[in-house]
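Take a look at this one; I'll ask things after.
The complex appears here without one of its protein chains, the remainder shown in place.
== subunit A ==
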């Protein structure tokens, strides 16, 4: 079976000569790249595999008869294909990535190096424990620092991402409530919470109710207090919140929630703004996930993987998931799985992933924590907050900053589209920034602000980099206010112009299909005559 029926040509147009003025669709170093299905073949391969006996006797009638249709490429073709594709991506290694609430900071390469040590990368999750002592020790060492930095009691290491950590935290809360025979049904989520928060609460069977924000962009404490009652299991708060502000009433919120018999879940996605400055445990938080990839820098890889350990208060720690690590008085470290759970960790709510969690991220996070140390982590928070406030102050004369009156922002600055000319949107500003060589900021989030723009520079940007970004953003913002119609056609310098997302959703094409060969054309009379 041949996939590559049309030679190297793409099955749908990737570019036309009129756009680029070139025959290939390439433009000097900007190279077009077809799909592997269009350039590869099922009989081509980039690996040399030792020959095997053709004994398939243990497969019975299940031996595959039909082809799969997987294209192969040789190694040089593979390297070129993916290298070319990589060049169509913006990345933090190329420049500022000001995504609010997503935290894209420099990724130290030492972290990559240590995560690839065979002693970590090449060990099996079910290896006999005496052969993986160093890995267990590493998990426990990281767990120790996470507890220390947050002022909490214990930590569940296995959640695979921030949203998975939210799930873990809510499951701990639910297990703790059930242990005391309390079947509460409602989770309160402030308006400015991450979209994953209500999704998570609903996913574990809770009814979700919103709590409004005040005009100053904070949780409305009085509204929250009024809603608390015997049916409320938990309140999910993001602090610093998604308006970029610290919740100054956090302790009062926690006290009120605890007095009502409920628990406080804190979305720790923005922990990098306060690490080394504030311990969430001191504010009364019962559970908080830490996005290791954000606060302690794991490369995001175009969408993940992430890692979301959950720090827990004394009330919730006994209910944490398996496997669980614990350090004993004699200094020894133990990884507790199902077999020991009964005696060592009897109240666990169970397992939430097949194995121990994201070991690769644990290694990177520990490397990052030790590299910064106590002094460096404090500086991380200070520089992240300094950089965000510098952007806020430098742009508030050209961009509306709805909560600038509320006080300093934390690690991210929030702007809105107020003041833009009619018909010019946040989207237009974002696409124009692309032409200036920047990845746009987070758009239309948080939902409490119209046309929101959430800018998070992080601590790994220099003043020079910030000044250049501010200059670019200022120029684009002024065009938005002036109603520059050319913004509508931005970007013009990116590998692609604006893409039709409606078409993609209306007629989803999510896997490559072999093109239907055009019917062979009947010979024309003259051709027949020529024979």
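Rule of thumb we're sticking to: a contact is a pair of C-beta atoms (placed from the backbone, for glycine too) under 8 Å apart; a residue touches a chain by one contact, two chains touch by 3 or more; residues count from 1.
The definition used in the following text is that contacts and distances are computed from a predicted model.
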item: "Simple sugar transport system permease protein", "Probable glycine dehydrogenase (decarboxylating) subunit 1", "STAS domain-containing protein" or "histidine kinase" - which is the UniProt name of the missing chain; value: "Probable glycine dehydrogenase (decarboxylating) subunit 1"
item: Given A:156, A:201, A:399 or A:473, the one touching the chain that is not displayed; value: A:201
item: Omitted-chain contact residue, chosen from A:156, A:224 or A:377; value: A:377
